[in-house]
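In this view, the complex is presented without one of its protein chains, the others remaining in place.
Just so it is clear, A, B and C label the chains in written order, and each chain counts residues from 1 on its own.
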Amino acid sequence: MPGRLRRAAKWRINWLKWFGDMMEAICKTIVKSALFFILAVMFGGSVAQAQTESRFVYANTSSFESLDPHTNFDVPSAAVRFNLYDGLYRWVDNPPQMIPWLAESYTVSEDGLVYTFKLRHDAKFHDGTAVTAADVVYSIERIIALGKGAASNYIDIVPPGTTTAPDAHTVVFHLKTPSAIFLKTVPDILIVNSALVKSKEVNGDWSGTWLARNEAGSGSYALVRHEPSLGFSARRFADHFAGWGENPIDELEFRTVQDINTRVLGLIRGDYHGTDGYLPFTQIQRLRQAANVKIIEQETMRIFLLSLNNAKPPLDNVHFRRALSYAFDYDGFINNILNGSVTRNPGPNPNTIWGNPADLQGYSYNLDKAREELSKVPGPIRPITFEASAGYSDTEQASIFFQNALRQIGIESVVKVSPWPVVLSHLSSSDTRADIVAHWRSAFYVDPNNWVGEMYGTRYQGKTSSYYSNPEFDRLLERALISNDQEERRKLYEEMTRIVIDDAAAIFVYSTRWNGPYAANVEGIRFSPVSNGLDLRWASMKH
Amino acid sequence: MRWLSIIGNRLIWFFPTMLGLLLIVFVLSRVVPIDPAVLVAGENASAEQIERVRGHLGLDQSLPRQFLTYLGDVSQGNFGTSVYTRQPIVTDLAIRFPATLELTFVAVIIAALIGIPAGVLCGLHRNSWLDHFLRVIAASSMATASFWLAMQLQMIFSVELAWLPLSGRSAGFIPETATGFLFLDAVLAGDVRLFASALAHVILPALTLALPAAATLVRFTRNGVIAALNSPSVSYQTAMGLPRRIIVWKYVLRLALGATVTQFGLVFGVLLAGAIVVETVFDWPGLGSYAVRSILSSDYNAVMGFTLWTGALFVLVNLLVDLLQAAIDPRGSA
Amino acid sequence: MRGLLRRLRRDRMAMLGLGLLTCLILIALLAPYIAPYPEDVWEFHVELRLSPPSTDTLLGTDRMGGDILSRVIFGARLSLLLSGISVGVALVIGGSLGLVAGFYRNWISDGLMRIADVFLAVPQILLAIAIVQILGPAIENVVLALSLTYWPFWARLVYAQTRSISNEVFVEAAMALGVPAWRVMLLHILPNIASPIIVRTSIGLGGTVLAVATLGFLGLGAPPPTPEWGSMVAESRAYFPDAWWYTLTPGLAIFLTVLGFNLVGDGLRDALDVHMRRGVD
Partner (left out) sequence: MSAVLDIQGLSLGVRTEAGMAHILDHVDLAVHSGEIMGLVGESGCGKTTLARALLGNLPESGAWKAGGGIRLDGEEMLQGGSKARALRGRVVTFIPQDPLASFNPLFRIGTQIRDLLRAKLPASESPGGWKPAVISMLKAVLLPYPDAILAAYPHQLSTGQRQRVMIALALLPQPRLIIADEPTTALDASTQRQILGLLRRLAAERGAAVLFTTHDLAAAWEVCDRISVMYAGQVVEIAERDRFFTRARHPYSRMLLACLEDGSTGIPGDAPDPHAPSAGCRFAPRCPNRSQICIEARPELAVQSDGDLLACHHPWGDAAAGAHV
């Protein structure tokens, strides 16, 4: 009996010990995870206050797969181009004006062929080396050699190897032909650190692979991180030559947020401090109601048009194109679908720029006139194709809206929706592009040539997708490109605009209003139609 | 020896399957209506530039030759360069893979935590109201379109209640990480804030992803439990008076889970397919959103790379399932 | 088969599913008569866009002012038609390949099944997305893509079933009597493996409705303004969450349809399971 009892007791003790150990371990684990969790939640909440530096998060519509300033030229890439890099001049404000930037001044020769720029002496790259004329020469050569992005502005007029640097702070461009627009495109010559970039070159790629993920600029912000799928972050470059105002933004973060809702709700919640200014009307309405968001309104030079494939029958027939132009219900689209948030823009140039004829009327919605024009087109008419850009509901809605009107005048059509890169690749040939493609045309430089000239000049074919070709137009354009008489250029562009409208080369719909949503504590956003509010060095942020 | 034969069995079919997969995707990518050369050459390229690119990419060669060249490249670990990101595909995939794996992993855990207990309850209380209720829930979550569910969850938890972030993988920029797995990095670095942020961000997408998988698990576990309860061994143990709780929670459960484990390959497939849509809605920077973006922007190198990667992953997961099953079931994979 | 139906009739959830499906099919068939504004599939009233549910438009209007209820009703047609045809084609292709491969069992059938495995080695939806993108978003391409990616499911199933049954006495007897192979396959084997095929098809239909919607959501479905549920949800994202009715209705339509198919499929499977187990006892 005693043996049995002892065994029982021992067993009991073992069991108790085991149980105790077990409970202790479990409790410890629970307490630990709970602590970790509580800490996590507290820290997560309090970290915003703990910050001493201001951080600005911008929710960007498209992703920054490549940071190369010389191969990217679309609107979102302005974030890279104007924050990480500097040009010789810079566009600011609205209406836009060009202010000296890395260059202090320039001179032009009598014949308009030689441009000489004097560089500032106090500009430095982020690695501390000085910005010199050699860097400018390298940069323009690189742009031309890669042939992407802004290159089309220079390829025809700046022959490779002709740009020289007589001294460290003087750059001389030797143009092939006089160009009225060259100066206006100079802000797009972004300067890279030639020594650094050259050292990263592999197989004569102009360091394309390296610059896609890294930065070698002198801009107001220096790159900290780049994750192609997420975006990039940058830190204020305190030594920037332009100096800094009160409470500048110390840390910039551009994050890719493709979903509109996420952008808007994130802004309302305070996760983001800014996003693109071209949101749909309902979203802007929603943002207006949020206390911690403000909307900065600006007229822009971004026009919306339904561009036509002028080379492809039946769109090569001017009567057919006019019929199309009469069939679009401009007011209905602007007032009902866009809730009047944009302004009717009847011509190819933005209303606010010079080069528009004073008596410019454009087309208005008139189905009778449309039918009348259509009757001059030899039938039967094949179904017309639309291609809209996925994610840009204006293009989709304009297409569907127009499709409905076309049906009323007896034209059948098909709408296809593709991502913008695909639309773009289709636009590259008259055979692949759809008959009607709705898209925007933004300001890259401020001159009517950016719009009417580049969209309809035969010399720009391949770059533009209208496949419009008119010898009379081209003659005027060639003259306008070399003239340095502003009054003559105005008349020429007005004439070109009149021709394009008379030929109904596209359906011009509206010019956008920019409604830039920002966190309420962000001040001093300096909007220009070129940088679209993405040039953030001027802004300040209270924290 | 048994392990070797399991691995061998899977591997024998690995290469033919991958080859077939590649062939399908390759054929698909070459009947594409847009010219990859134009895409690569860029917007302002001239005709000669495009031709040069075409020659450079080997697009001027015959299709079988192109395929062989591609195979040669792949065998050296070179999947080509993405037209869109201008980075090697392998780099692209490697950058995004941890995000997807992390999301899928959390989703598997959620699915298992919800699905297996629910399935056991259903199996044990077959035809009770609880069983019916849980099964209706399961059928419903399988019937819900994940993109729609995602929007409703965002609506409730991010907009109305403002408890959880709307999208993305972490608040603020993801710090330079060692592993790419945020939770792991947070723990390694002792960064509580990052951990919390990662946790808050992963909940909604993982939940969206996990629900249909959980429903699948409910079904399999329920059937497994019912089959186990009806098995002669349970009948014997009952006859021998073994207490019900030991029978159920030790013997039946193990039998039922053995059946469930074999379905994890399937569950993983459900998750990976779901990730394609869920990542897109939640802006999750993983393979799924990359695949959709690549497909939509006609980036065929990327699509082929992704397909191959996924296929290999599938084989690997099935292999793991086989091994796990072998570990659980001493009889071997009969 | 009669026992199966009887059992099914007693399964309340399956009956619910069957009811849902019946309603849906009726709605789809009678769409022009049921829809309050059948012309809204093509016509717009932009001045009425994004109006919330009211007595005029029971479930509100969409971005072009179309009546959402009418569009969702017409969407049922498209959704059922697309899934039906896709599954039908996949069933015919996969079923016949599986039947022949399972019946003859030689290296060709092994090869066929390996090809099926290749298709099953990646998520189906991914292949479907790729195919539609390459061929261009259009209704016929959706059908093509889904049939091309879904046939291996049926091929595998029919193959396994055929293999297990072709050893049975009645098959061997028929062969011994000199009945031609195609007759044996169609008249002796097929009827005996019909039940699992029906179950698989019912559940497959649900999955296909989801796949069609997913393609539509990604912008790869029917071109706008075709009323398609997935693309309606995608459209609504721009107005979400203010226009909550815009998202809700098409999402619920998808949900109810897939639920219907799944419940019926589950019910069939359960009924069949018992059926088979009884048969063995």
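Throughout what follows, a contact is a pair of C-beta atoms (placed from the backbone, for glycine too) under 8 Å apart; a residue touches a chain by one contact, two chains touch by 3 or more.
What you are looking at is a predicted structure, and each value in this text was computed from that prediction instead of being measured.
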Residue among B:S5, B:T69, B:T179 or B:S233 that touches the chain left out of view: B:S233
Subunit B residues that touch the omitted chain in the full complex: 126, 229-233, 235-243, 246, 250-251, 254-255, 258, 328-331
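Just so we're on the same page, only the chains that are shown with their structure count from here on.
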Pair with more cross-chain C-beta pairs in contact, given A-B and A-C: A-B
Whole-Å separation of chain centres (CA-atom averages), subunit B against subunit C: 23
CA centroid of subunit A to CA centroid of subunit B, Å: 34
Overlap residues in subunit C, where contacts from two or more other chains coincide: 136, 219, 237, 240-241
Residues of subunit B whose C-beta touches two or more other chains: 33, 159, 296, 298
Residues of subunit B defined as touching subunit C within the complex: 13, 16-18, 20-21, 24-25, 28-29, 31-33, 132, 135-136, 139-140, 142-148, 151-152, 155, 159, 269, 272-273, 276-277, 280, 291-292, 295-296, 298, 303, 306-307, 310-311, 314-315
Of all residues in subunit A, those that touch subunit C in their complex: 259-261, 280, 282-283, 285-286, 332-333, 336-337, 388, 390, 393, 396-397, 399-401, 403-404, 407, 414-419
Complex interface listing, subunit B residues touching subunit A: 33-35, 38-39, 42-46, 49, 84-87, 92, 95-96, 99, 154, 158-159, 162, 165-169, 171-174, 176, 192-193, 195-197, 199-200, 281, 283, 285, 289-290, 293, 296-298
